[in-house]
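All protein chains but one are shown in place.
Going in written order, the chains are labelled A, B and C, and every chain counts its residues from 1.
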Amino acid sequence: MVTLEDLRTPKKNTWCPGCGNFGILRAFTSALVQLGVEKDQVVIVSGIGCHGKMVNYVDVNGFHGIHGRVLPLATGIELTKPSLTVVGFAGDADCYDEGWGHFSHAIRRNIDMTLIVHDNMVLGLTTGQTTATSQKGFKTKSTPHGSIASPLNPVMHALVSNGTFVARGYSGDVKHLTSLIVEAIKHEGFSFIDVFQPCVTFNYLNTFDWYKARVYKLQEEGHDVTDRQMALKKSMEWGERIPIGIFYQEESPSYRESLPQIKDINLTETSIENIDIDPILQSMT
Amino acid sequence: MVTLEDLRTPKKNTWCPGCGNFGILRAFTSALVQLGVEKDQVVIVSGIGCHGKMVNYVDVNGFHGIHGRVLPLATGIELTKPSLTVVGFAGDADCYDEGWGHFSHAIRRNIDMTLIVHDNMVLGLTTGQTTATSQKGFKTKSTPHGSIASPLNPVMHALVSNGTFVARGYSGDVKHLTSLIVEAIKHEGFSFIDVFQPCVTFNYLNTFDWYKARVYKLQEEGHDVTDRQMALKKSMEWGERIPIGIFYQEESPSYRESLPQIKDINLTETSIENIDIDPILQSMT
Amino acid sequence: MILNQISVMIGGEAGAGIARSGFLFAKTCMRGGLHVFGTNDYQSLIRGGHNFYIVRADAEEIYSQADTIDLLLALNQETILLHRNELTHGGGIIYDGEEVELSEDEMGINNVRLYPVPLKSMVKELEARPIMRNTVALGAAIGLLNFDLKIFNGIIKDTFKEEIAKINIAAAKMGFDYACDFSRDQFIGDFEYHLKKTKGSRKKHLFIAGNEAVGLGAIQAGCKFYSAYPMTPATPILHFLAEHERDYGMIVIHAESEISAINMVAGASYAGVRAMTATSGGGFCLMTEGLGMTGMTETPVVIVLTQRTGPSTGLPTYTSQGDLRFAIHASQGEFPRVVIAPGDMEECFYKTMEAFNLAEKYQIPAIIITDKFLAESYSSVKSFDLNRIGIDRGLLSTQLEYAGKEAYQRHKLTGDGISLRIMPGTKGAIVRTNADEHDESGYTTEDPALTVEMADKRFKKLNALIKDLENYETTKFFGPKEAEVTILGWGSTKGPIREAMKLLNKEESRSNYLQILCLCPFPVANVQGVLDSAKLTVVVENNRTSQLSGLIRENLLRDVDHKILKYDGRQFNPQDLSQKIQEVL
Partner (left out) sequence: MILNQISVMIGGEAGAGIARSGFLFAKTCMRGGLHVFGTNDYQSLIRGGHNFYIVRADAEEIYSQADTIDLLLALNQETILLHRNELTHGGGIIYDGEEVELSEDEMGINNVRLYPVPLKSMVKELEARPIMRNTVALGAAIGLLNFDLKIFNGIIKDTFKEEIAKINIAAAKMGFDYACDFSRDQFIGDFEYHLKKTKGSRKKHLFIAGNEAVGLGAIQAGCKFYSAYPMTPATPILHFLAEHERDYGMIVIHAESEISAINMVAGASYAGVRAMTATSGGGFCLMTEGLGMTGMTETPVVIVLTQRTGPSTGLPTYTSQGDLRFAIHASQGEFPRVVIAPGDMEECFYKTMEAFNLAEKYQIPAIIITDKFLAESYSSVKSFDLNRIGIDRGLLSTQLEYAGKEAYQRHKLTGDGISLRIMPGTKGAIVRTNADEHDESGYTTEDPALTVEMADKRFKKLNALIKDLENYETTKFFGPKEAEVTILGWGSTKGPIREAMKLLNKEESRSNYLQILCLCPFPVANVQGVLDSAKLTVVVENNRTSQLSGLIRENLLRDVDHKILKYDGRQFNPQDLSQKIQEVL
């Protein structure tokens, strides 16, 4: 059983003081401790951005991949070695801009993994530009006159893509986020958590205060997580009150379960010596 | 004013006899005639696939681009020369697989163009494999044991992306499709039409007969196109009855209208001689 | 009589089953004991247009199609109009005499025999689908050639389900009988070409396409994960592997894009299995970023780049060798890779197996570069020697527990640059890797000295690889040691070149040929050796800028004397090629 101490790495943390990423780091490591997993049985995959540094800060297996490709990379790992707990960390630009082409596909395949998006509504590591989730009118160096496009609603898209676990967290509420991550990892199939993660350096709009004044917990208001229609309705709420928590959850076979050849095995453990291709050769004579 | 005859090209049509694409071709050219546009003021953009051949068969300006990139290519054209009528033709693999990363973005920008997706739920030109919209269990050479993932619902995604004109047509009903295309082109902002297009060679499931037995017209059942919530509900219908028609429409400024520098001009017509960069140079001294 | 030496073309519209017919006929020849080569020509469309398939069969070993056609099975008039000039003197055409009217006169060529067969009527009589016209024509051809219909029937039975097989056999018999009936006085007696089952039966032979051989090589090499997005001419690998995935415990995913495919493959390899993807130019573009990531993270992957005519979408169903430099230099920054170009079906199999070994031994990406001509052509080959290439996973530990004394470091600096690879999930070890520059443990670094050390580490592997490659066939030499001209080539030109050599060397030893199998790292010493003793050199390539010549210039500081280049999307024909070579002599 892993402890918080075990999960620490010698790598110096280079996030800005006060950054919302710290809450996600704390919630994730706490979740691992709560789940009682072994640290060598967890793999985290990250994109490129401030969020991507997670791989440097948690002492579990890790693949710091390229920008926008958390989902296919994690898919390859999960299917090949299902015994691993696979968790992806992506940024909003990483996942909703550059990597948007993978989002609905990983979800509709119901790959058995957890995706945590550090949604700070800004490109952090490239010094603060507009992303898909930036609010209309948001001014940055790439949109000095304000963002024109209406922001993308990742929770809705996950719901519409037939997500089997769709949630939203807030990195200012570590306890709540921890419980979401625990549930997400436990869930069989694709678990998605969009996390409100204040970027204290570049996002002047969606600050801790801004969220504090708005977020409320779905689970405290008796939300029925089995009602996708209601989940969709809830996911549209944006303004004075913004819901966090689990929007929707459903049991449904994960991708792997439809593949008899790997259903209950780690492909990594099958021998590759002396594979008998004779039946195929015969068919070619 | 253009006539159907004017729009014909000398290029021999190479679609399979009976292919659903013929209906789209007929509907599009009829729509142009109805709209009374000049053929040299229309640009069509296509991806790669059977659908992509549209550029060969309609005698208007055309850019047969690469696979999956209809939307950014068309965006570049539209913004630069708003006086043109820009229509994109994409395939389901083209738009919902390879090009999926652009879909929500073009829509949320509300680029003033029309996108027509030839949704045959199969990769046609590569000889019949599974796409994002293929039904679960659909067997092809790439998924010989049947498709595992739940199909993607493009109409829902367009709605969720804040689409301002979201419709579905059926290439077996050319008259209806024509009217949709007319409305789509008239609409200011991004118009999306997902078109059920039977692939008579590779899609053994979603055939003309299959659709004929199922499609019904939203507009004949008093659907309120201004109610996004209802549109979402309607877009979930799949089974015995499947709706076609306009799901949702709304007036909302297109991307271009938020750019004062190009609002009412074709950038192509501004002179590029003697541009005065002195003010910038001054700020650098 | 010309016995057991023939070039047959079957032509018609797309969707008319042309390729399938060619395949069946070729296999019939192979089972009859002949060498066979089959290649198809089709357009980027599904029905209509013009398709053709060439089957060449010979008692001797053959390596490619021929320039000319001895027997044309024309399923429509267009086929005859397009190909009549390719017919040899004394060649024949089987066609539907009730649908197409042709006189020898009109044909404009002497000595061509016309063999009208009422294909359509016969199919009607059988109440079969129009596509069965092919089978009738094949039956007639077999009759005309005095060949053995039983062999054909056997292949039909092996290929189709019972009902379909039955109707095909009936159709073939109809054509066969028609030809034989007639034959006594007009058909067979008239036609010079005959096929006859030979004793040296090719039981152990396979009729296999380049793509299938690559797929088979992957299965045999223990590839457990394959992800790809369809792209001609690489798609058949996806189909082939998907068909067999369940039997071989492999995951085959039709990904949403090539970007996804390469990243999935990288993930699978990191997790610990052999993994592969395949694509063509446009898809390879989309994989370049992932390719660099595998280079940086030292994740072994195999990428098959099946070239077609570019630039851009180009001619999607035609051949080319235009992507060599791109394969060698794709992705930003510098890292070692191998680029291997098999030249025939056997090499497709063995070199794919080798590619997996090299990828894992050096923890690098390995690119197998083929093209439409090689990938989609079929040939009869000796059944594969399954023991020739062993499995060598290099420094990979498959232990379930990590036994090392020090904490495991994925990117440990070592003498030859190769670090122990273990799988995530191994007890007691943390496997961390990073597309950013990293330290030995996989943590991000920006330190200048470490940056150099890590770049050097990766390039040390290149040194080790180059040394190791001396144990591999990176080049092959064919023909007499001394010759008037030395031909240089890579990849699929091998077949036509070897055929051209047959023609050139008939009387004297005029030509020899160096096939370059490993393009990167470039086998400098081998090529140098051959060039040093060459009298005259000519590079043969299916591209416009002669990329191989560029590599020779760069690596050897010397030029070749001549280049024979073809970039119309079509492979070289032997006769034509031999003439072009003759011209430079």
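Remarks
Here is the rule we go by: a contact is a pair of C-beta atoms (placed from the backbone, for glycine too) under 8 Å apart; a residue touches a chain by one contact, two chains touch by 3 or more.
Remember, predicted model here, so these are calculated numbers, not experimental data.
Touching the missing chain, out of C:Gly33, C:Gly249, C:Gly310 or C:Pro574, is residue C:Gly310.
Screening A:Leu7, A:Val33, A:Cys50 or A:Ala231 for touch with the missing chain picks out A:Cys50.
Here the missing chain is touched by one residue of B:Val182, B:Leu205 or B:Ile262, and it is B:Ile262.
On the side of chain C, the interface with the absent chain consists of residues 43-44, 259, 280-282, 284-286, 288-289, 292-293, 295-297, 307, 309-318, 320, 322-323, 325-326, 328-335, 435-437, 444, 446, 448-449, 451-452, 455, 459, 543-545, 550, 553-555, 557-559, 567-570, using the contact rule stated above.
Residues of chain B in contact with the chain left out of this view: 9-11, 38-41, 43, 45, 48, 53, 55-56, 59-66, 69, 71-81, 83-84, 101-102, 105, 259-262, 265-270, 272-273, 275, 277, 279-281, 283-285.
Interface with the hidden chain, as seen from chain A, comprises residues 14-17, 48, 50, 64, 66-68, 93, 97-98, 100, 123-127, 129-130, 132, 141-145, 201-202.
We take it that only the chains that are shown with their structure count from here on.
The geometric centre of chain B is 37 Å away from that of chain C, both derived from CA atoms. Per-chain Cα centroids separate chain A from chain B by 31 Å. In whole angstrom, the spacing between the mean C-alpha positions of chain A and chain C is 41. Within chain B, residues 97-98, 100, 132 each touch two or more of the remaining chains. Residue positions 246, 256-257 of chain C are each in touch with at least two other chains.
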